[in-house]
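A single protein chain has been omitted from the complex, and every remaining protein chain is retained in its original position.
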Amino acid sequence: MSHNSFGHLFRFTTWGESHGPALGCVVDGCPPGIALTEADIQPFLDRRKPGQSRHVTQRREDDAVRILSGVFGDERTGGQVTTGAPISLMIENTDQRSKDYGDIRDSWRPGHADYTYDAKYGVRDYRGGGRSSARETAARVAAGAIARKVLGDTITIRAALIQIGPRAIDRARWDWDEVSRNDFFCPDAQTAKLWEADMDAIRKDGSSVGALVEVVATGVPAGWGAPVYGKLDADLASAMMSINAAKSVEIGAGLEAASLRGEDAADEMYLDENGRPAFRSNHNGGVLGGISTGQDVVVRMAIKPTSSIRIPRQSLNRDLQSVDVITKGRHDPCVGIRAVPVAEAMVALVLADHMLRHRAQTGR
Amino acid sequence: MSHNSFGHLFRFTTWGESHGPALGCVVDGCPPGIALTEADIQPFLDRRKPGQSRHVTQRREDDAVRILSGVFGDERTGGQVTTGAPISLMIENTDQRSKDYGDIRDSWRPGHADYTYDAKYGVRDYRGGGRSSARETAARVAAGAIARKVLGDTITIRAALIQIGPRAIDRARWDWDEVSRNDFFCPDAQTAKLWEADMDAIRKDGSSVGALVEVVATGVPAGWGAPVYGKLDADLASAMMSINAAKSVEIGAGLEAASLRGEDAADEMYLDENGRPAFRSNHNGGVLGGISTGQDVVVRMAIKPTSSIRIPRQSLNRDLQSVDVITKGRHDPCVGIRAVPVAEAMVALVLADHMLRHRAQTGR
Amino acid sequence: MSHNSFGHLFRFTTWGESHGPALGCVVDGCPPGIALTEADIQPFLDRRKPGQSRHVTQRREDDAVRILSGVFGDERTGGQVTTGAPISLMIENTDQRSKDYGDIRDSWRPGHADYTYDAKYGVRDYRGGGRSSARETAARVAAGAIARKVLGDTITIRAALIQIGPRAIDRARWDWDEVSRNDFFCPDAQTAKLWEADMDAIRKDGSSVGALVEVVATGVPAGWGAPVYGKLDADLASAMMSINAAKSVEIGAGLEAASLRGEDAADEMYLDENGRPAFRSNHNGGVLGGISTGQDVVVRMAIKPTSSIRIPRQSLNRDLQSVDVITKGRHDPCVGIRAVPVAEAMVALVLADHMLRHRAQTGR
Partner (left out) sequence: MSHNSFGHLFRFTTWGESHGPALGCVVDGCPPGIALTEADIQPFLDRRKPGQSRHVTQRREDDAVRILSGVFGDERTGGQVTTGAPISLMIENTDQRSKDYGDIRDSWRPGHADYTYDAKYGVRDYRGGGRSSARETAARVAAGAIARKVLGDTITIRAALIQIGPRAIDRARWDWDEVSRNDFFCPDAQTAKLWEADMDAIRKDGSSVGALVEVVATGVPAGWGAPVYGKLDADLASAMMSINAAKSVEIGAGLEAASLRGEDAADEMYLDENGRPAFRSNHNGGVLGGISTGQDVVVRMAIKPTSSIRIPRQSLNRDLQSVDVITKGRHDPCVGIRAVPVAEAMVALVLADHMLRHRAQTGR
């Protein structure tokens, strides 16, 4: 057991605080012989990087990753490859400005982990949220990039933001190509436009807002996952809920499944044009009995509004005195935006783990 | 790693198929010296037992549990107590009627795990769903009863059904005492009445319907849970999603959190009349940064409609021929009902595990 | 983590006390489609069974194993096979005679776990040693039989007793066929004769004696095992030391390696007649860097003399009064004898686990 590790066979362990010298992770169990350099990882970090638009935190971090172990290359290998040894990744923190956080040293910000860390540990690295900062998710994204290499090209994992506050996209306008064309990873160009105004207003108010992320993994073969506590969807649920500020996880129809009748929820099967089993719908989000069906694996996650806002909220300080808390500093008014690449990474990490678990038990 | 185990320090492993001779579980890591007999477990099994009303499966199972190990009593101990050794629990299957399932031997029931088990394992115990049957959850409920004993009397874990199909309860009428007075574990007497008619209609149609379950744990001290992958809510999410037919998990505000603004979502803190930190709201469902706040821990789970219905659905058989599938047999038209005690048990199991994990690291 | 589980991917969990109703284990992670019935397991239990000669305990147990889950057979499968679900095995206890142990209820037998169980748990099932009884090893042997099926016919795992007290076998006379021809699993017929007299004298004295067990696994392919904490030999060491009364573990040259020089210890390599890498010696016991070499895997384990003897030893009772302890009852004067099939089983279990771990990471 390790509180800071995730996965069983493809397993990663993260470390680091928001304002420490660096953060990183160790990826263990990676198959050998997979081509891997920093260039395979950096683009995913760049997508998550702060400061890329006015709608996210203005903290400036290069988030440049270094691979410290677990790879090797010479003329035999034809380029750098994984060796099967643990892969250590490190990202140095370069823009900490810890002075910004002096005023929250003694107060518990509502909606933050300040109080619970104090209650649990009796000591808390308050600088930038310390270990509870979303900065930890950079390590997940880096590990996720390796997971993608393990999964190979036949599996595609993409995520999008489908709701900010009360405003949802129109799924009829879903276009994956749009996701990289706006500041919100939004697959619906029209809604993205509306969100710009929404977000400008929220930022001006010193407020923040929640969001909904959807991840779709295409190309996952039927058979991955393991009943009954190693279910693919149970691990996806844990992975999503481990992301900072996540409050719900849905698979396929998700919450809507509660309202359905059996004949509508059934994903009927037929033989497709290639003579392979196929499904007429995907209410189950690509998972039946905890095992993948071969359809798209579909996961959604609600992200609560950032707790760091400039609107005063009542709270307590460590001396149990009543205080009004205003959080200055450079915060994401909608952490859901930058959660998109993180959610993708977590799905990739779950799938890579289950790929190895499946072949361990079945040899395939 | 074990696919059929759950928990780390308070850990249980289940085994058994729907139509095998028995099912059971082994609970490991239980603290010693806790009074425990079958009478502590049986009432919880009785709540989950089939055949208790016309709204659930008419299968007849006594679900009588036997403790085969891990307890001991003599004059010194003053009654039977746990010894710290693994506790083996066994429930014999008495009403299998496996003839009912002959016709689904070769066909894949839509919405069931038939196809995915075949895809994964190449062999499938089709009798009553085999390992994928919800019958496995009896073992969870039995283990959950032990978890409650570990947690002690200061923690109360209760669940209720709050929606069947499109019809939800009125939360203003929530009365925990009602839960044991109707066939639905419904906390709202008026809605329970309406559900009776709803369910009769669904049953008459040979259909089934989804439902929403809410679990509330009261008395959990602040400080349980562990960032970042051992978060209390991440483990609750995994626990809930491992329950048969679960499609969503929500903590606190859950999916609704996506729509909120920061100032509304913040759970403001104040000092209560006992001089203890308290909160003015509970959007976070009793968990911040993966650690309990001391508030009620609130978890919701959507259960999809039973896939076994008498309305024909199109599917394939193992020879990849198109077939119409009708599932006869004695099925729950709304598996969400009997999922209520299972959900309670899983929350108890997660909490017992985190109680031990917390004291391992902090000594408290 | 589970104190009563062993292995990672091929993982088993044992339960049961010496004088409870039954004991058993759950084997999880077994590959599907492997032919398995009780008849595959029973012969191994019969080898370990008490009462087979005057040199072992006269307790009478049938040790009849039942498979309660995880297997299925119909005309498709052509006989009963594993399904990939957890395999639950149960052995009922039939000859407990717990009255024999009344006198050790309050006293701590020297060399036994009585004192340490009391120190740890504050409660102890003293009947027949409870959980600390070697009776638990029946479950290991049963699980080990399944591990052998997973490993297949190309891997042979055999053990022998090579020393009882100060008298060792002559390795020049080693004959595997002899192992089944005497009461001691001794590969040297001449030494077995001498042991008969040795053991008769020890039994007459009411004493007991230590022994040395050697296990040899032939046919293990090169490449199993995993640096640096999942080393094949580290797992073998843990497996052996978990056996009751084990006090040492050696791999290959073992303790003797301390006395060697580098040029003598080097296992030189050459190409064998089949054009495959081979070794001129096996000081490393078939493991280099924690990974199998393809040679025989050679493990030895010292077993201390049974602590239950009829010669009085000074000890304390639970009231901390000085007492003389004499252990009556039906004990093995040399537990090393019946440890032989247990040691074989543990090696099989480690290898099956590493077979799955190897193919998880490498795909082979």
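Remarks
A, B and C are the chain letters, set down in written order, and residue numbers restart from 1 in every chain.
Operating definition for what follows: a contact is a pair of C-beta atoms (placed from the backbone, for glycine too) under 8 Å apart; a residue touches a chain by one contact, two chains touch by 3 or more.
A quick note: this is a predicted structure, and the numbers were derived from the prediction, not measured.
Touching the chain that is not shown, out of C:22, C:36 or C:251: C:251 (per the contact rule at the top). Checked against the full complex, the one of B:32, B:165 or B:277 touching the unshown chain is B:32. The missing chain lies against chain A, touching residues 1-5, 8-9, 11, 13-17, 20-24, 26, 28-29, 32-33, 66, 68-70, 72, 74, 76-77, 81, 83-88, 105, 120-125, 130-131.
If you put the missing chain back, the residues of chain C touching it would be 1-6, 8-9, 14, 108, 110-113, 115-117, 119-122, 131-132, 136, 163, 165-166, 202, 207-212, 222-231, 233-242, 244, 246-271, 275, 277, 280, 283-285, 287-294, 302-309, 311, 313-316, 320, 322, 336, 357-358, 362. The missing chain lies against chain B, touching residues 1, 9, 29-32, 84-85, 227, 356-357, 359-363.
To be clear about the criterion, only the chains that are shown with their structure count from here on.
With each centre defined as the average position of its C-alpha atoms, the distance from chain A to chain C rounds to 45 Å. In this assembly, the C-alpha centroid of chain B lies 38 Å from the C-alpha centroid of chain C. With centres taken as mean Cα positions, chain B sits 27 Å from chain A.
Contacts with at least two other chains are made by residues 1, 9, 29, 32, 84-85 of chain C.
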